[in-house]
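Here the complex is missing a single protein chain, while all its other protein chains stay put.
A and B are the chain letters, set down in written order, and residue numbers restart from 1 in every chain.
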Amino acid sequence: MSESKIAGLHRMLENKEISCQELTQAYLDAMERDNGSLNAYVTATPESALETAAAVDEKLARGESIGLLEGIPMTLKDNISTDGIRTTCCSKILENYVPIYDATVWKLLRQQNAVLLGKTNMDEFAMGSSCENSCFGGAKNPHNVNHVAGGSSGGVASAVGGHLAVYGLGSDTGGSIRQPASFCGIVGMKPTYGAVSRYGLIAYASSFDQIGPITTNVEDAAIVFDAISAYDEMDSTSQGRQGEPVCRTLKNDIKGMKLGIAREYLDGVRDDVRQAVEQAAEVYRSLGAEIVFFDLPALKYALPVYYILACAEASSNLGRYDGIRYGYKAESYSDVNDMIKKTRSTGFGEEVKKRILLGTYVLSSGYYDAYYKKAQKLRGTLVSAFSDAFRSCDVILAPTVPMTAFENGHAVSDPVETYLTDICTVPVNITGLPGISVPCGYDAKGMPIGMQIIGNSFEEAKILNAAWQYENAARIYKPSDFGVKL
Amino acid sequence: MVTKEEIMKIAILSKLFVADDEIDGLTEDMGKIIAFADTINNAADEGTDFDHINHLSNVLREDVVVPSLDREKILANAKDSDEGCFLVKNIMK
Partner (left out) sequence: MKYELVAGFETHVELATNTKIFCSCTTQFGGEPNTHCCPICIGLPGTLPKLNKRVVEYAIKAGLATNCEIAEISEMDRKNYCYPDLPKAYQISQFDRPLCNHGYIELSNGRKIRILRIHIEEDAGKLVHSRGSTLVDYNRGGVPLIEIVSEPDIRSIEEAREYVEKLQLIMRYIGVSDCKMQEGSMRCDVNISVRPVGSEKLGTRTEIKNMNSINFIAKAMEYEFNRQVDLIESGEKVVQETLRYDDVTNTTSGMRGKEDANDYRYFRDPDLVTINVPRSRVEEIAAELPELPAQKLKRYVEELELPEKDAQLLVKYRKVAEFFEKAAEGTKTPKTAANFIIGQIFRYVENEAEKEAMDIKVTAESLNELIKLIDNGKIRMNLAKSTLDKMLETGKKPSELISESDMAGLDENALAELCQKAVEANPNAVADYKNGKEKAIKAIVGFVMKNSRGKADAMAAEAKIKELIG
């Protein structure tokens, strides 16, 4: 497809080179054809998509101008609540759950006539790095369907990378936007905690969760971020975007910008991934930026801190699935307690149950101080370490994942080793900082490698600027063979 | 080291059943994860006080009533309901 960027499609719609209904139909047809291979979508919403498209076409026919995201086909991860549209978190426990209200991000986009094609696959309750913990089976990598799309927002990454949506919104608790974006060779950004409202995002770990864009290119990420980063009175932790729209500074010169590389981020990273990041540093030097190296010893605490705190919050957040008000309910039981336990034991998958147990353990009496409280203090240590780092650099450069997308069913069996794949992504969730993953190369098998640019609090504009300059100079992105070809 | 008894105890708190054939594998997995978590438990670093992820305070709402939702909507996702209430049959043995 020659045009898959938001601004380009917007021009085509405005110039009536294509109608919004034709555009939408093209995506719906591609979904029909390719979703069997990619398993990106778990729910398609063709009727409402075409309805919205028709409304946009009418506006255009009346000669009215349309917004940048108006009429652009997109998708939402299946943990973002959509009024009247099934939202499952890819869990049996919510298999038939239909929200009665809209998440704030969807409300914002719906008001702009975004065309929702459907809801996309994910690891159950966003817990996982492969998308294989989905009750619908995992989403596949559009660069090679024998490989996973990554997780937990694997469905969004697969759909966007496979051109079954122009863009999508995922959620990122420990890397769930950036990791699948990296695996699928596209762009994914986790905004600063508080920049985007969490209202309506089905919680995994409340102090880590953040919604963000998954797109094929940096400019689209900036456009979508500008559209969804608004203060929301429904979310007490919401602050909205601080400063002017990020699109305005996207293409600024980065001469003199200081990019920091922490040695600890490169430890244990596969050679080809490290080399790709080092080459990206060279590209930055050629653009007039400066590379500075520094130490970040606190990074060694990041993974245990993340798993302790995120699971503690999850154990509490997931307590509400008791079968009474919504979701799956056990068929036969002896009393209410038995009903609740049967519902939860059958409704939750293995990984979710494991994390609930771990979270309960670290909060239970006798263990709280050693685990939860200690982890909370080390979270403080990490916050100060990063804030110190930003005194000597503007942004931090790091790999997104220490490897590339693994083959289906090849997720490591050892639970701790599985968690280790999150080593490069969890620090920004712990510290609340913004991070973006952009493609920076391919491994020997042709699977994409991603790198991460991390910014200081509410400095999305800076990381997007750095990412755009690199993308424009390095030209790494290769579209997959799937999806819409106009 | 995590014991089977501890796993059973937290399973009860978590409202989860652990089947007999799952308990050994789960205990082993949990043992590994807890041992991994222990790396911070044993960390020499005392840590820094952590308040809240985004340091906000006094985010408050005015005390003004907004109409509630229709009851049909409230009950729409419940598997069982009766007399306008969510229903759990046979709570008493």
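One rule holds for everything that comes next: a residue touches a chain if its C-beta (ideal position, glycine included) is under 8 Å from a C-beta of that chain, and two chains touch if they have at least 3 such contacts.
Please read these numbers as outputs of a predicted model, since none were measured by experiment.
Considering A:L363, A:A398, A:C424 or A:I449, the position touching the chain not shown turns out to be A:L363 (whole complex). Here the missing chain is touched by one residue of A:R248, A:R320 or A:H410, and it is A:R320. The set of subunit A residues touching the chain not shown comprises 79-81, 87, 89, 94, 97, 99-101, 103, 198-203, 205-207, 233-237, 312-313, 315-316, 319-320, 322, 324-326, 336-337, 340, 360, 363-365, 368, 372. By the touch rule set out above, subunit B reaches the unshown chain at residues 12-13, 15, 51-54, 56-66, 68-69, 71, 74-75, 82-92.
Rule of thumb we're sticking to: only the chains that are shown with their structure count from here on.
Rounded to whole angstrom units, the spacing between the C-alpha centres of subunit A and subunit B is 23. Interface of subunit B with subunit A (complex): residues 2, 6-7, 9-11, 13-17, 26, 29-30, 32-34, 36-37, 39-41, 43, 45-50, 52-54, 56, 59, 61, 69, 73-74, 76-80, 86, 88, 90-93. Within the complex formed with subunit B, the subunit A residues making contact are 96-98, 100, 193-194, 207, 233, 236-237, 239, 298, 300-301, 303-305, 307-308, 315, 319, 322-327, 329, 333-337, 339-342, 344-345, 348, 353-354, 356-358, 360-362, 364, 370-371, 374-381, 383-384, 414-416, 419, 432.
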